[in-house]
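Structure provided below as structure tokens; questions to follow.
All protein chains but one are shown at their positions in the complex.
Read from first to last, the chains carry the letters A and B; within each, the first residue is number 1.
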Amino acid sequence: MNEAYELDVNGVRYPINAAMDRNLSSVLRTEVGLTGTKEGCDDCECGACMVLIDGQPVNSCSYLAAQAQGREVTTVEGILDGDNLHPLQRNLLEEGGVQCGFCTPGMIMSAQALLTRNPSPTEEEIRIGLSGNLCRCTGYQRILAAVERTAAES
Amino acid sequence: MTLTIATSLDEVLTALAEGARPIAGGTDLVVGARQGKSPLPDSLVAIDRVAALSQIESADGHIRIGAGVPHRRLMSDTLIVERYTGLADAAALIGSPSTRNVGTIGGNVMNGSPAMDTGAPLLTLGAMVELRSVGNTRQVALSDLWTGPGRTSANPDELCVYIVIPQPPALSGSAYVRLEYRRAMEIAVVGAGASVVVAEDGTIVSGRVAMTSVAPTIVELAGASDAMAGLSLVEAAAVIGAMASDQAVPISDLRGSDRYRRHTIGVMAARALDAAARRAGGEQIGVPVNRSLGIGAAR
Partner (left out) sequence: MVIAESPRFMRADGPDKVTGSGRYTADLTLTGMLTAKFLYAGVSHARITKLDVTAARHVPGVFAVLTQADVPDIRYGSVADRTLFSDGVIRFEGEVVAAVAAIDTKSAQAALDAIVFEYEELPVINDVEAALEPDTPLVHENWATYDADDDVSRQANVASFTSITRGDVDAALAGADRVISSRYVADASHAVPIEPRGVVAQWEGDRVTIWSSTQVPFQARDGVCEVLELPTNRVRIIVPHLGGGFGGKCGFHYEAHIAALARASRRPVRLVFSREEEFLAPDRRREGMIIEVTSGLNADGTIAGRRSRVLLDNGAYSSDAAFFPHMAAMHALGPYKIDHVHAEASSVYTNHQPSGSVRAPTAPQACWALESHTDELAKAIGMDPVAFRQLNAVDTGATGVTGQVYDEIGLQECIREAVAASAYGDELADDEAVGVAIGWWPTFPGASGAYIKVDSDGKGVIITGAQECGTGAVMTLPYLAAAELGMAPEDFELVYQDTSVGPYDVGATGSQTLLNNGRATVEAARQIAVQLKQLAAEKLEASPDDIVLNGGKAFVAGSPDSGVTIAELAAIAADGEMLLGRGSGAPPETPEAPNTVSCVGDQGMNGWAGPQFSCHAVRIRLDRDTGVVRVLEVNTAHDSGVIINQIGASGQVEGGVLMGIGQALTERTVYGADAKQMNAGLLEYKLQTMADAPPISIHFAEVYTPDMGPNGSKPIAEAPNVATAAAISNAIAKLVGKPVRLLPMTAERVWETLQEDGA
């Protein structure tokens, strides 16, 4: 049975009408209509669904949407710098860290969470910080370079 | 399904009394439902906004960790890293940054998994859980809590509210290491926690060792303290390693055969003891040991 509640996503309040057992990624992709958050696995292992809740990384596939009430949800659609690409987005492109792009939104959200709490991470801290996001295309080397460059530029 | 978002402990306990199940980060419940292992319960009570459950308090020779404290805080909290280092080791190894962000110590301890990472260090640190239901509070030792794989002795209407750990004595240290095939996103193939007290000369005075993924529950190594007392670290590590392999009753599964687990639990137990004793002697080994000392905590 559906229930009505509100979600704050990227600074916009959305009225939601959904069953309480729905996970956050599903509600974001269908009710809110933001499909940048991806679903790549069944068991919280791939990180493609990563969003920020109150600034912290969360696998939205394994988080009940209703539990996000009253919290700030940020998806990849919410990190644009006005009309411009966020430095992480731009650097991922310029360093060649994007191939198929399916892991990219989740990767960006984990990197953003990492850089917010640790603006000057070591290589090891970046590797651990993004270790919950699987990428099959790049070998991670260019993603690492993009995050390092973003940290160095800020 | 109904979901109650609770903001007070009373609200949670009332909901539990009415048949609800608690949910914090959802890392076990929601994932399990997605995989089709077990559907979500008809009634859930969200406990992640109950302030009382998210405190870490130190008093009366104990530390009291709210069941809702996420692993992210355990691995970085100054008091825990300094005095309950094995617990910080374990918390830092769990899943990924997001798992550590939403996953809680209460959720880990109460899932009853023989592979839970926080279990072994908590056991060696002598932790108790405080279970509360409407009108009743009791403390239970971990060895009495875990009754089988995924099973605990807690009643359905009881909530784990705190993990209570006595303050470790002077010249003591603890550590947790695990065998993992990747450096992240892993579940322990086997793991070992150790807490030891050393003499000024480094000789082992006393200690406890517990083992992960080698029995139906996390288990303590019987007779460990007597066996290691008075030995040098090198001698003690050898003795404890052999005892761990001997006492382990592992199964064979995708992650490893019983033969391999029986061998590697000995290796991990010796390494956990080594790291714990070195910490007891004042050496700084960063959290987690696995990453500070390299693959499988090699040296």
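We adopt the following convention: a contact is a pair of C-beta atoms (placed from the backbone, for glycine too) under 8 Å apart; a residue touches a chain by one contact, two chains touch by 3 or more.
Keep in mind that this is a model prediction, so the values were computed, not measured.
A.B. asks: Considering the entire complex, write down the shown chains that touch the omitted one.
C.D. replies: Result: the unshown chain touches A, B.
A.B. asks: For subunit B, which positions touch the chain that isn't shown here?
C.D. replies: 35, 179-185, 187, 254-257, 260, 263-264, 267, 294-296, 298
A.B. asks: Extract the touching residues of subunit A with respect to the undisplayed chain.
C.D. replies: 29-30, 34-43, 45-46, 48, 75-77, 80, 85, 89-90, 92-94, 96, 98-105, 108, 126-128, 130-144
In the analysis below, only the chains that are shown with their structure count from here on.
A.B. asks: I'd like the Å distance between the centres of subunit A and subunit B, where a centre is the mean of that chain's Cα atoms.
C.D. replies: It comes to 29 Å between the two C-alpha centres.
A.B. asks: List the residues on subunit A that touch subunit B in their complex, please.
C.D. replies: 19-21, 23, 42-45, 47, 50, 56-59, 61-64, 66-67, 69, 110, 113-114, 124, 127-129, 131-133
A.B. asks: Hey, which residues of subunit B end up touching subunit A in the complex?
C.D. replies: 1-3, 5, 23, 25-27, 30-31, 33-35, 40, 44, 46, 48, 72, 95-99, 101-102, 183-185, 291
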